[in-house]
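Note that this complex is displayed minus one protein chain, with the remaining chains in position.
And now, chain A:
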Amino acid sequence: MAVEDVMVEPWYMMQMVQAFLQAPVYHIVIEVLLIVWIIGLLFSKSYRIQERVQLTEKEKEDLLAEWKPEPLVPDTPEDHPALHPRVVSGKAGLKVVVDGKECLNLATLNFLGMLGNKRIEKAANTALYKYGVGSCGPRGFYGTVDVHLDLEDKLAKYTRTEEAILYAYGFATIASAIPAYSKRGDIVFCDEGACFAIQKGLLASRSKVVYFKHNDMEDLERLLKEQAKDDKKNPKKAAVTRRFVLVEGIYMNYGDIVPLPKLVELKYKYKVRIFIEESASFGVLGDNGRGVTEHFGVPIEDIDLISANMEMSLASIGGFCCGDSFVIDHQRLSGQGYCFSASLPPMLSVAASEALRIMEEKPGIFEELRTRCQWLHAKLSSIPGLKVCGEPISPIMHLQLAAPSSRAEDTKKLETMCNECMNQGVALTVARYLEQEEHLVPPPSIRVAVNVELTEDDIDHATAVITNVAKMVL
């Protein structure tokens, strides 16, 4: 008989009974046991894995009545500086009016002086009268305005990458980008001194995080070697575990620059992908301000993802990620801060576009900025009682106490110094951290930010004021 005939022929009752009688005994026994078991399962009462506490109704009511939650939030001490922030009125350009007093601004991260630039304001004004303020929707729901596409295009062209994606908030940029790629089970090697946004992104990703000593490529290599050893023991798991290295171009908390060429070497040797957070180095490093890759002459294709916020050099709001389309396009579906949030207001997007245009037209601005950083760094290094932390060409430098004591005391001294400097016309700020939440909270410091519009006189004046105040307070 052909196979098709056998399959097509229906089984008649007779044949079924015959098969039953001809089957071996053990087969029937097993079948019967299985049927009995299934019926048993179907009719047995289902129970929760968690043991339900067997209490009487009275006991339950007692428990419910007794339970008292703790207060929603604890009391905050009245004298905490966050409850008495300084009030700024007017533009925070090179000069800023703080608590009614005009000061030289060394506190806001307005590196290229774009805040207060008339051209940018004019462009933003035109956009305001063309688009209104809000975009009233996420990118996928008619919230994509043509200026967003324009800015993404410009950013991709400027950074010489294939694609860029825009976010409406700087903090959310890296905090959404990391969990889009790194999931539970993946490994991220992160610098100890990474900023808070990166830490939150890592927390959201639920990946395994391995911290390496700040800017220490040898420590990173040691950890990568260890990981390679572990991989050999379990190659199947290793084949599906993604690895990433997360660094910043210029570290917000320390002001130093990542040694990128060595990192790229490690990338290809140990097969880890590199994500760089370039908020403080975009528009600062490199001949054309393209960031740390241009600074070291590393081809940008070697970096898997660059994330930066537009709240520093571009003096707007929001952030962007750029890289290969293969990498960036994924965030359009998986970046939480992209899919589930309203898009950037068009006016702010246009301001960033205009700032980019200015950066393109004036490539000399970056060298000017770096020169001023070097001047300020040199001058501040000579102040007794304080030490300057950060690279000379970094626009962010931290003034720490040369002779530190306890954290609380040091912070108080630095606060007093800032207040005194403010009285004498120089606006400075103590770097703020959530000490309990940080992975490795940096030592207390005053964060000084350089503005390209600073003149030599400004720098001398500021140094003199800080020296005086340091003498007074310390």
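One rule holds for everything that comes next: a residue touches a chain if its C-beta (ideal position, glycine included) is under 8 Å from a C-beta of that chain, and two chains touch if they have at least 3 such contacts; residues count from 1.
We take it that contacts and distances are computed from a predicted model.
Trainee: So which of "BPL/LPL catalytic domain-containing protein", "serine C-palmitoyltransferase", "Tetratricopeptide repeat protein 4" or "Transcription initiation factor TFIID subunit 8" is the UniProt name of the chain that got left out?
Mentor: "serine C-palmitoyltransferase"
Trainee: Which of these, A:Leu104, A:Met312, A:Leu356 or A:Ala470, touches the one chain of the complex that we don't see?
Mentor: Spelled out, the listed residue whose C-beta touches the missing chain is A:Met312.
Trainee: For the chain that's not shown, point to the residue among A:Asp146, A:Glu218 or A:Glu409 touching it.
Mentor: For the chain that is not drawn, the touching residue is A:Asp146.
Trainee: In the complete complex, which positions of chain A touch the hidden chain?
Mentor: Residues in contact with the chain left out: 50, 52-53, 55, 60, 63-64, 67-70, 72-76, 80-83, 85-93, 96, 98, 105, 107-110, 114-116, 120-121, 124-125, 128-137, 139-146, 148-149, 162, 168-172, 175, 181, 183, 195-197, 200, 203-204, 238-243, 268, 271, 273, 301-302, 309, 311-312, 314-317, 324-327, 329-330, 333-334, 336-337, 339-342, 344-345, 347-348, 351, 427, 429-434, 437, 447.
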